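Below is the structure I would like to discuss, written out as structure tokens.
With one protein chain withheld, the remaining protein chains of the complex are depicted in position.
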């Protein structure tokens, strides 16, 4: 991830946590005291965000040494040391919580994504994310979806065309909506459209849609749609996706399954910073 | 919540989601089209964040009318309408996802908090949050903890003194650390210190600590500590707190129980915006 | 254009021009003096940016009335009145230059684009822009390209895949590069790749590229490439495009012609604000 | 130019271009790949902005080495290498377009300015710029005017007094306006006033104006005004200035000629970054 | 003062004071409670900043009514009511301290300036400020100097040329320094130079300086310099200026006397907000 992209959110988080200063540390720790610490996993998970954690420390004090022992995309076992950190105790103490807040959430996203990816192994389907991300953290959460083996849906409203029910109604039908998108949206973007049934699938294909979002369809409907579509467009299933249902959905032959839960219902993994 | 405090995070979230513009809506919806919509609950939960959702719409277009039918702190049943919204279709479509992203998460925090609060009903204990909040959203999550019936621990490193193990080590012991905090931190702040056993409890009390953080103690140890402390200081239990264990912890007589999960492991509740 | 997107650049421009205050106006004009003015075209052109001009005045003082008489996309003749403006003289005088700086440049882009579009009338080719835009003004310039009848290439590095020579070299060949893009970039994006000759065209098609950028090819090469490609991919010509050469390029049958000059070599049109 | 002044605009431009990340480069280039490149002139021009280009690379990645071979104010011939660049390929590719967008525009301003300056060689007249600059780029464009041999008019509304027609009307006449400016504007600023004819010239001189802006006067009128004024004030001609007319205007003896075209109608010069 | 100029500093001050929220008011006052209050003078002074105070309230809540009874530049007596304020109690309480912090300081500057101005009444001399202003408040303090009857020296390093000893040394002498400034600085600016003795006065005059800064000269030296200079340049005295010495300095005939104390040693006047 580009520093220009992630630094602002890290600085915002540090400012939010430090406020006007760390009154406890300022009162009890001498500025010249040096300290060493380790980031230690307290459970098993898939790591994401180690560079963000590192950057959190270095943005607070560029003199802090941070040596990662594990990298994004690697599995971590309870008790593993993720990184060694060394520097002024006052800055280690002030960056600790923010670095962990990032690392625990990003690893949570990657770990949950990896579970979905594992469920669909052997099928065609790619697990992709949605825009149901945490405000301000989208770029970090979507990165973690990739680390977990998933793919990214659009990052913002400008880098993907996704025509939903309300757009269709406003444009006066599926064909009209697709034509307008082909004409007015940048040609670098595929045109994706939400369809509810076979008739809409046919109309969307004829109008030249690149991707069909098969929303809230039954397994049977999905299978029928996939067959009907063939190679003429990519297919994306969404709605009612959980770890329990995802395998069956994947086996219908869809190309992608979008899962809101990847970014709105993950749990932070447990990581501690231990001073040594 | 003060607009000066919440507007920046709402604007950041809108900018993140809209990017350089909504290519789908711009291509398919006329700027002059008006629309009406409802925010509808898709499950039961405790509402938090309706003013943030409202502000999200009005920051994008001050001409949008947003009428809440339910307010923060009220229970919402699946199918309930939370608010009516009316305005230019292009702005309803562009604010929808961001408003929901806030509302679903804030209600998630409030709902989880309320479960913990209900568990400890009839005891002395107040459920309080921690600094394990989502970067950039702390003020919204901590507000939602209050909505759920919990209390707030410090908002940042400057509005509470919490002396932990590493501070004690750096200061040269519990007594020294407390004395330094009393002398150097603002007198508006209570002095809280982490203690591990009876000896440390006694030392901290003698040094004049206002709050004792009883970290990772067994129920028995907690009970003994509470008895020993009496009214001389407030007590806060932390570590190993879950919906299963919280009742027993509360029954030890502690004044507060801090729960990281309130803000790091909640799930977004399910809310939709339906156009009418 | 979304106010959240354009307001920051307008405010930046006002701040840049006003500095710490308008010493001339403050010294010579009473704050309570009201004034009326007109924006008048001093040459013929295609209008773009009237809403940006309006927003410039209203961001400085929301009490200023600004009534546009002509709208973006309409032709304006020398002497036409573009808008009536009324409000405190001190704010009219302070917003004048900034509003004109935007309006003159945006109309310049639209006017130049319209010339290119007119040249290729009757052919298949769409005139599109590039990333050779003025720093900080991209969204305004690309909007003006659309107003002039052109289409937009990617807005930023995140909303389009364009594999160039250096990417190909780094990835180890055309096929490898396309495969990596298909796998790692969001599926909402088409994959475009730069090709230099027939062999590369064939390789790119076989690897599944969505768009072929035919860079710096002769007319003959373009024609051959277009024929070879058929409907299997979109084609974009670039390099050596001017008002003199664009027609012949379009007649080779390419789908798009990208023109850097649209945004890097336009001339500001002449517009004055006259007080009445 | 001071980094504190130029860094914000460079960062804004990088953020605008990179968006949420470079999907093409991230997909096709390994982070550890190193690359070398050259900035090469594709036409003859006067160089301006090499330090801005250098800063663009180093703000994205401080590890990039950038060695300029030519400096601002020097003439560059087609084919000349302007700078050598070496560093991580992913950052060279991401900074390339932004660095060129600055360098090509700044050199465009300097080159155009130099043409005007050459035209008036041997006369008294200094070519100066106006406030008709590109929003957000004023400081860079005005710097480039100096590089091209021109002089700067005021940078913003606070660092020069320029009393125009509307100010005169509001103040109740030329004398009143000048007196008010002398009294209320900082004494560090000269007082300049726009005059239309001989009577106004005389009134302005008597009131103590430091500079007379001779607006849209014929050559004859200019000559007469210059003679009448003598050494009592500086003179500035404006209106109808082009490369064709500027020599004759200069020969009327005016001290300065302000040229809007320097910053509103320059063309970007052609520069490429070639990987080696 | 332009809202675009003052709003950022007001918002910064509100954010600084409110932090993450007003815990006292939030706990004790209902959001719907309305309140009325008065700003009351607790001593005699010259008022400056009433519009800034008003803006502070309205930026926090645009629904607050603020009716000024006295305006900037008017004398206020102990007990006078400066403004009536009405609105939500929670916002009156949160804006109170910030509004007063501005108003008390700005009136302090105006009051001190007025004392200096009164001392030199009947002489030629204008009292002017320096760059020894409070960081972030310069525009407000310099405005208050004008309200107090003084004049403004340069607002920043870009809107005035002031050649000091070190510049002279670097440029290789007084004449060289002045020539370089005339050539390289914008022609809208006068050239001011610091001189220490008669020889330097003569050299500076011959080189064409517009203003001579007579630094730390005795009254006798000032008188001699003023006589020598005549009408050939403006004169500014600085150094050792106090309410005790200023009259004598003014009587030497200098045009301006710059006083650092106006902005670095004023005292906040006493104003209270009383709820009614």
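Labels for the chains are A, B, C, D and E, by order of writing; each one numbers its residues from 1.
Here is the rule we go by: a residue touches a chain if its C-beta (ideal position, glycine included) is under 8 Å from a C-beta of that chain, and two chains touch if they have at least 3 such contacts.
If you're wondering where the values come from, they're calculated on a predicted model, not measured in any experiment.
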Residue among E:64, E:155, E:195 or E:212 that touches the chain left out of view: E:155
Residue touching the undisplayed chain, where the options are E:29, E:81, E:202 or E:224: E:29
Touch with the omitted chain, as defined above, among A:14, A:126 or A:209: A:14
Residue of B:11, B:190 or B:247 in touch with the missing chain, whole complex considered: B:190
Residue among E:163, E:217 or E:257 that touches the chain left out of view: E:163
Where the unshown chain meets chain B, residue by residue: 126, 128, 146, 151-155, 158-162, 184, 186-190, 192, 210-211, 234, 236, 255-256
Residues of chain A in contact with the chain not shown: 11, 14-15, 18-22, 59-61, 94
Those residues of chain D which, in the complete complex, touch the missing chain: 1-5, 138-139, 155-156, 159
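One rule holds for everything that comes next: only the chains that are shown with their structure count from here on.
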Which listed pair, A-C, B-C or C-E, duplicates the contacts of D-E in over half of its pairs: A-C
Farthest chain (mean CA position) relative to chain A: E
Distance between the centres, which are taken as Cα means, of chain D and chain C, whole angstrom: 22
Chain A and chain C, separation of their C-alpha mean positions in angstrom: 32
Interchain centroid distance [CA atoms averaged], chain A/chain D, Å: 44
Multi-partner residues of chain B (each touching 2 or more other chains): 18-22, 94, 138-139, 155-156, 159
